[in-house]
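One structure, as structure tokens, below. Some questions next.
Just one protein chain is left out here, and the rest sit where they should.
Our next item is chain A:
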Amino acid sequence: MAAEHKPRLSKNLLRMKFMQRGLDSETKKQLEEEEKKIIREEHWHLDLPDLQEKESFIIEEQSFLLCEDLLYGRMSFRGFNPEVEKLMLQMNSKNNAKETEDEALELDVSDEEMARRYETLVGTIGKKFAKKRDRANLEEDENGNLKTTNAKKVFLKPQE
């Protein structure tokens, strides 16, 4: 009789942090679920069907700028305001002559020329990172290019 009526701890007590150490995993899970349910019930939510936002293939855009390639709104003619005239060229060329500008930029320095220029730089920069001892080994030849002399230092017997 007494065994059947084993005193049970209340749920609220079991939920406390220090009581959970001794619990087995089964009751722990049960408690957690109940707690989640309580939280869920306390949240407000509207009874609406889930909004299924499909990816739209129509993009709204209310600006005429995109549609009509309009010019920049400030203009000056025949040197009335040189500042604005400079600005006009700059702003309007941004739209039209972008491609031509890019081409011109590329033509400025060709890859070959670049490589030729950097050829001479390799030694100069190399010298910067070389140690003092190595630097002594570097010698400039007649072209100004640097050359390493690989002659190893050996003790030279003084002549008598």
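Please note the rule applied: a residue touches a chain if its C-beta (ideal position, glycine included) is under 8 Å from a C-beta of that chain, and two chains touch if they have at least 3 such contacts; residues count from 1.
Everything below uses one rule, namely that contacts and distances are computed from a predicted model.
Visitor: Tell me the UniProt protein name of the chain this structure doesn't show, selecting from "Exosome complex component RRP40", "Large ribosomal subunit protein mL49", "MAD2L1 binding protein" or "glutaminase".
Guide: Hidden chain, UniProt protein name: "Exosome complex component RRP40".
Visitor: For the chain left out of this view, which of A:L9, A:L70, A:V109 or A:V122 touches it?
Guide: A:L70
Visitor: Looking at the full complex, which residue from A:S10, A:Q62 or A:Q159 touches the chain that isn't shown here?
Guide: A:Q62
Visitor: For chain A, which residues reach the chain that was dropped from this view?
Guide: Contact residues on chain A toward the absent chain are 54-81, 84, 87, 91-92, 95-96.
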